[in-house]
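Note that this complex is displayed minus one protein chain, with the remaining chains in position.
Chain naming follows the written order as A, B and C, and within any one chain the residues start at number 1.
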Amino acid sequence: MAGGGEGAFIGAIHRAAAALDGDWQLAAGAFSSDAARNARSGEALGLDAARVYPTFDAMLAAERALPADARIDAVAIVTPNHLHMPMSVAALGAGFHVMCEKPMALDLAEAEAIAAAAAASGRQFALAFTYSGYPLVEEARARVARGDFGAIRLVQVEYSQGWLSRPIDRDGNRQAEWRTDPARAGLGGCLGDIGTHAFHLAEHVSGLRVESLCADLTTHVAGRQLDDDVSMLLRFAGGARGVLKATQVAAGDENGLKLRVHGESGGLEWSQMEPNTLALRWLDRPAELVRAAGPGLADTTAHRLRTPSGHPEGYIEAFANLYRAFAARIRAGEGTPEPALGAADWTPGVADGLRTMHFVERTIASAASESKWTAV
Amino acid sequence: MAGGGEGAFIGAIHRAAAALDGDWQLAAGAFSSDAARNARSGEALGLDAARVYPTFDAMLAAERALPADARIDAVAIVTPNHLHMPMSVAALGAGFHVMCEKPMALDLAEAEAIAAAAAASGRQFALAFTYSGYPLVEEARARVARGDFGAIRLVQVEYSQGWLSRPIDRDGNRQAEWRTDPARAGLGGCLGDIGTHAFHLAEHVSGLRVESLCADLTTHVAGRQLDDDVSMLLRFAGGARGVLKATQVAAGDENGLKLRVHGESGGLEWSQMEPNTLALRWLDRPAELVRAAGPGLADTTAHRLRTPSGHPEGYIEAFANLYRAFAARIRAGEGTPEPALGAADWTPGVADGLRTMHFVERTIASAASESKWTAV
Amino acid sequence: MAGGGEGAFIGAIHRAAAALDGDWQLAAGAFSSDAARNARSGEALGLDAARVYPTFDAMLAAERALPADARIDAVAIVTPNHLHMPMSVAALGAGFHVMCEKPMALDLAEAEAIAAAAAASGRQFALAFTYSGYPLVEEARARVARGDFGAIRLVQVEYSQGWLSRPIDRDGNRQAEWRTDPARAGLGGCLGDIGTHAFHLAEHVSGLRVESLCADLTTHVAGRQLDDDVSMLLRFAGGARGVLKATQVAAGDENGLKLRVHGESGGLEWSQMEPNTLALRWLDRPAELVRAAGPGLADTTAHRLRTPSGHPEGYIEAFANLYRAFAARIRAGEGTPEPALGAADWTPGVADGLRTMHFVERTIASAASESKWTAV
Partner (left out) sequence: MAGGGEGAFIGAIHRAAAALDGDWQLAAGAFSSDAARNARSGEALGLDAARVYPTFDAMLAAERALPADARIDAVAIVTPNHLHMPMSVAALGAGFHVMCEKPMALDLAEAEAIAAAAAASGRQFALAFTYSGYPLVEEARARVARGDFGAIRLVQVEYSQGWLSRPIDRDGNRQAEWRTDPARAGLGGCLGDIGTHAFHLAEHVSGLRVESLCADLTTHVAGRQLDDDVSMLLRFAGGARGVLKATQVAAGDENGLKLRVHGESGGLEWSQMEPNTLALRWLDRPAELVRAAGPGLADTTAHRLRTPSGHPEGYIEAFANLYRAFAARIRAGEGTPEPALGAADWTPGVADGLRTMHFVERTIASAASESKWTAV
């Protein structure tokens, strides 16, 4: 694991998610550039001190030197964004599979460098678009794909947080600090951090591609260098219309990712904060509540579930679905055909990363433009 | 009453709302241009046949000729939009107060004609922006106005219906028919019918004015002449950002009007379909659910309530609040100062009508423009 | 109207409910035994001072002396419980129809006296079991009756209020005062006031009769003379089992009347505080949300609705359904056969009143008994 030492948030989640199904074991790490912090983190995690490395490069070199059955199989990169590219490229080059946090990189060019490295290496590159790991997101995707709602007309996605409502990035909050720093976060602030999740979810579930967008990026908190609020209109290929709203200054909101998709005969609504219910509404009959592990699920949904109905699964379990699939892909071996969407071992990866970094760049362009529509 | 005969929808609601508090009694009507239908409607409502008039003009002339204490006080205009202006102008000119359905008119010029007539007549002109009559909408407005959330940053409003998902306007549905006919509906389809409600609610509660907007109007159902789907980005004076979504093709949705407003320290959410709860979320403390007739309400909210807490009030009661206030203003007499927002006898009226018709015109202009922002 | 003067709660609701559909007009009243209060109440309601009577008996005598087309048709009795019997008997005897608040009387013997008077008079006697007027309660009843869920096994009903959590009955709250006084409230406190509603709803919707019960009555607030909290187990004919919980000391609860019924293949849940949704859950398919004015309703539900889907109706509208049906029964005339459950002009009446007063007496007996089961 790269990053994710004491006080970090997402590293602990990765570890729990990887551990859940017994497919992964944490064996080595370079948790922090601060040597003491690095050592403490490794110790707290019960690692062999010899495998708690001072730098990422040291880890790659040392692990590579170990016998094949003793070395790590993959690297989880849970650092701030600016390290995603160099670390991913190095790890892939050194023959390790990579599970990388989103956004993929600082910009599209970096993402393309990762894509090239992945292609050259023959290694797996998975990207933590965690929300696509939720069972009922898969159910939603499968139902749209099989035409339950007819042709899709409307896609509305929102991701509403409030934790950056105050200038905590200047008051020592480390999570906030790097996320609002262009050098470490990249082109987008809120846009890169959660706007990419929203965009990914919208295209993933609707099965449609955004053709053009019209964006308004705002920085509400004085002195902040990157956007903390994103609004945009979307036009999809085929005529569907959409709205994407992502914000980190909706004071009091927690992690409100919500998706609605409507077709000719009905629509669906899914909300991350109550992830075990998928609401279906119909023009001609009563609304239905599809429940995790309840009746009526697609097979591709069912194999993403661990508990019987009414025993809620959450964020870590969604994440674990990515780690389990990632392990399955690695076990399948090089040369195995790319798994289809919905397949047990599908994970978001290079294509999703390139698409979302392209989205970030086109959104920045749109926000700076006087023209209404910017092609994507 | 003008319009609202057999088979109409909103006329019956007006009658119920007006009757609820005992302030109004239906005394005369011109319900339909079809004589038999008109007569049947009057009889069903228990009216004296002599006061069921063949035309609106006949009603005005005959009622005006009655002694002051025998004639009607006011006219409710519940016809399709194209009759709002001529009827309002005529009624005001004949000395009657007017309660008019929204949108105010076919376009801004017509709205201005009504405004002029109202000013010249000294009569009251109330406009049925019914949703502003809900007690917890008043609570929301009052809390924003007194600064509970700090400076407002985000305003999100949506109005989601699905009943026009199919071309029922060509299959004999009268409600759909005139609403999709430019000659009777005016410049906007969904925009005029419900987009105006959404816009009115957003400005009414936030207390902010939209300075510019960027709109996408779509007609999803082939052959329909007016928009059935509206999306737009909003920029408010003072820097707040907004999104407005109104649609009549969200298949399966009912009457989903929902407003969210966020300021520096918290935000509110109100949903018309569960109107007796106002959710408040805070940066630093647990969310609160403010309930109709529960503890903690503003005085201006309390006097819009009729039942003790837990006994739900609904749409008719919200509407009745407008009728009650309308009666109170009339009783107050000519020359009484304009009631403040929140006052017991405040109603939406000329200013709200002009503002929303202006909004309709600017939205049409934006939708036709290649430029991103159109001033409002 | 008898009772319901200034400061009363339910009188104003009766007036609004009666006015809503235009079937009724308030023409006379004896609102209070306090002459000044009585006069003020009548004036505030716009009544002719001559028809604001000092006593109920004076009202009956004077109205009876008026020509048939000038006198009142019916009397609404909205007084404390101890007056229900004498007033109902007198009104029926004087030839007036009666709409009476629940519970029917102080005890079963009184209820039987009303029943006898109603039978002798040929007049209508309707009882304000208001919750049976909700459209989706009718939907629930109709679905159970037509066997949607198979044989019924479980009936769970609860009515949870908190307003009597403190001794406000000793602090001048008039509503609390008479409801906790055995002389005016009758045998039961919470039991009579809301336990009867819960019991009525349970039998009305399930279509089953309670055969035996086991009750625990408690007075939590020191010094109170009647129960403020009711719990009981129910056994229904045919083997279904039930639980009834009614309380007025669930601090913070508003008016939480909730019913659940389960059969062999599914179940339903309805909650009065969100009355426009009926949840159906199924063993073999996803849950459904049946919505007021949405698709899939029984005809008997549809004619209890006034607004299109998504425009919420509430408590007053439910009440108005009783008043509308009461008017229809009166218009139908003496000798008309008793309307069936679900029929447009069905109202709760004598049979419901006798049954619920019997329930009150059997509950009191059970609470005082050491035996587990008391026959009903």
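Convention: contacts are C-beta pairs under 8 Å (C-beta built on N, C-alpha and C of every residue); 3 or more make two chains touch, one makes a residue touch a chain.
Because the structure is a prediction, the values reported are computed rather than measured.
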{"item": "Chains in view touching the one left out", "value": "A, B, C"}
{"item": "Which of A:N173, A:T219 or A:N255 contacts the chain that the document leaves out", "value": "A:N255"}
{"item": "Options C:P103, C:G133, C:G192 or C:G267, residue touching the unrepresented chain", "value": "C:G267"}
{"item": "Residue of C:R37, C:R71 or C:R166 touching the missing chain in the full complex", "value": "C:R166"}
{"item": "Selected residue (touches chain absent from view) among A:D169, A:E288 or A:E317", "value": "A:E317"}
{"item": "Residue of A:G3, A:G29, A:P80 or A:P275 in touch with the missing chain, whole complex considered", "value": "A:P275"}
{"item": "Which of A:A27, A:L45, A:A94 or A:A328 contacts the chain that the document leaves out", "value": "A:L45"}
{"item": "Touching residues (missing chain, whole complex) on chain B", "value": "280, 282-291, 294-296"}
{"item": "Absent-chain interface as seen on chain A, which is shown", "value": "9, 12-13, 15-16, 19-22, 26, 45-46, 161, 253-256, 272-276, 291, 293-294, 306-317"}
{"item": "Chain not shown, touching residues in chain C", "value": "149-150, 153-154, 156, 158, 162, 165-166, 214, 216, 218, 220, 229, 231-233, 235, 239, 241-243, 245, 247, 249-253, 260, 262-267, 280-283, 287, 369-373"}
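Quick note on the criterion: only the chains that are shown with their structure count from here on.
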{"item": "Degree value of the rotation bringing chain A onto chain B, based on Cα positions, nearest 5", "value": "180"}
{"item": "Centre distance in Å when chain A and chain C are each reduced to the mean of their C-alpha atoms", "value": "55"}
{"item": "Mean-CA-position distance for chain C and chain B (Å)", "value": "35"}
{"item": "Residues of chain C touching at least two other chains", "value": "291, 294"}
